[in-house]
Structure formats: C-alpha cells, structure tokens
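Pasting a structure here, questions to come.
For this depiction, one protein chain was excluded, whereas all remaining protein chains were kept in their positions.
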Amino acid sequence: MTVTGTTPVDPGFAMLYQHIQQFYARQMQLLDDGEAEKWAETFTEDGVFDGNAFDKPAVGRSAVGTAARRAVDGYTARGIQRRHWLGMLSVEQRDADEVLVTCYAQVLETPRGGRPELRASTGCRDLLVRDGQGWLVKHRFIHRDDLG
Amino acid sequence: MTVTGTTPVDPGFAMLYQHIQQFYARQMQLLDDGEAEKWAETFTEDGVFDGNAFDKPAVGRSAVGTAARRAVDGYTARGIQRRHWLGMLSVEQRDADEVLVTCYAQVLETPRGGRPELRASTGCRDLLVRDGQGWLVKHRFIHRDDLG
Partner (left out) sequence: MTVTGTTPVDPGFAMLYQHIQQFYARQMQLLDDGEAEKWAETFTEDGVFDGNAFDKPAVGRSAVGTAARRAVDGYTARGIQRRHWLGMLSVEQRDADEVLVTCYAQVLETPRGGRPELRASTGCRDLLVRDGQGWLVKHRFIHRDDLG
C-alpha cells in the first residue's frame, strides 16, 4: 500500500503544501515574537483553539487572542523565548476552500542566560479555510503527548 | 560553488520534494500511532531497514513489520508516545522511478504524565522507488549519532 496524499503529478498540491508551510512559519513567528493579537488574526472570527490540556476551548478570535496575550506576557515577564516548531505536515485538501492538516509540534523554551529546553511534544490537527489568497485556522486541536 | 539539487526552475523537482515530505509525514504518523503493519507497507516487499544500531538489517516487509510491531507494543506498554521527526531533506532524483533522500531524524519520547525527551538524533538515508502514484522505501539506513 502506497502512502499518498493526492497524486504527485498535481502541481496544485505542491503549491498548497508549500503555502501552508509558509503560513505556519509566519503564524508561529508572530506568536513567538509576542504578537498575540496578530497571531489571533490567523484564526477565523469564529475560530476555535482546543486541546487535551484545556478545560474548555477558546472560541472565537477574541478569546483566542486574549488567552494568547496572557500566555505571551507571562513568558516575556519570565524572560523566556519560546519557539513553536511545526513539522511532519500531512495535508489533505477536502475541497477548494478547506484543508485538513495533521502534523507534529514541539515547543522549545529558552530562558535568558539559560539552556534551551524541549518543553512540549504534541500532535496538531487543523482545519484551515481559504480567505482570499491565504488561509485561516477555523479549528485547531493540540494533543499534548504527556497527557495521554 | 553553489549547492544545488536540480535546477530551481524545474517544477517537477518542487512537486517531488513536497510529495516526499508528505510521504514521510504520513509514514511516521502511522508508526507513532502504533500502526506497525501499515507502516511496514510503506516499504517494498523486499525492502530493507538497516542502521548502525542493528546487529543485522530487517530484510523484507514482513520482517520490518514484525520488528516495528515489537517496538510499538513495547512503547505502548510503557505508556510512551513517540514522535519521529524527519527534516533537512536533501533529495536527489536518480531516475524516473528512483530517488535518494539524505535527511536528519530526531525521535522524541514522552511518557504519560512526564516530560518530553529528545531520545535519539540520527541521520537517515533512503532509497525510494516509485509505486504507482506514490513511493515506497526500498532501503533505509539510520545512523545514530551516539554510535559514532
């Protein structure tokens, strides 16, 4: 059984895949640079940020942004630089305007004057929807590996 | 001296490169999800899984699957979630149906209720062969960095 996404001779899929890699890079650089509100704008207005570590999901861009701002301010106050790495992207185009991404994430934290640490290993499942020329996250679920 | 794979104006190479990234993502997600047999099916029937940590290589899909099943069951029993990350892919197309990939791998392990750990850093060298629209691993060699 061969493991395929869509056909390898589909240039559209290559462009989609690369575009999502670029999207994720810019999205996480915003968060790690402390731009919590700009990061939240990469979610739809009704976007949801959920995970197995959450009591309840953050629903809506505003709630997503508020939670991110609180987290970002905490790390800044503690002098910690975070880096969110997303990789091992498996992309499935569900229709012209909707893409499902299953990938891995690792979060590195480095305190000023200290050693870098692998803080979290997770899976990530995103439903992305097209917005003009780009994409937004409609639903994100983060599965932290330590929580089983 | 410029470091090149094939010409950057070759759209075929971009499609190949992205397709292999997608293949690796799905392949390792199968293994890390415990699907040892489905993972083994991403090797050719006569595929070989070798490495500097092995007394002898696993030869043939069946042997590859058996070894993977044993490993996967062990991690599950110990409550450990593994994540195999492949990156830094250098892709060389040898002919229409054969591709050599030289890349890096890191294996993260997270015990339930515990901290994630960088368990292994390795190089990886794959000979991939075309199978219909997709690819299969004909030969894989994993070079663990701690074993010199």
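Letters are used for the chains, namely A and B, taken in the order the chains are written, and counting of residues starts over at 1 for each.
Following the convention adopted for this analysis, a residue touches a chain if its C-beta (ideal position, glycine included) is under 8 Å from a C-beta of that chain, and two chains touch if they have at least 3 such contacts.
This is a predicted model, so every value here is computed, not measured.
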Next on the checklist: In the whole complex, not just what's shown, which of A:15, A:67 or A:100 touches the removed chain?
Outcome noted: A:15
Checklist entry - Mind pulling the chain B residues that touch the left-out chain? => result 1-5, 7-11, 13-14, 17-18, 87-91, 102-104, 106, 118-121, 123, 145-148
Checklist entry - Considering the entire assembly, which residues of chain A contact the chain that has been omitted? => result 11, 14-19, 21-30, 38, 41-42, 79, 81, 83-87, 108, 110-118, 131-136
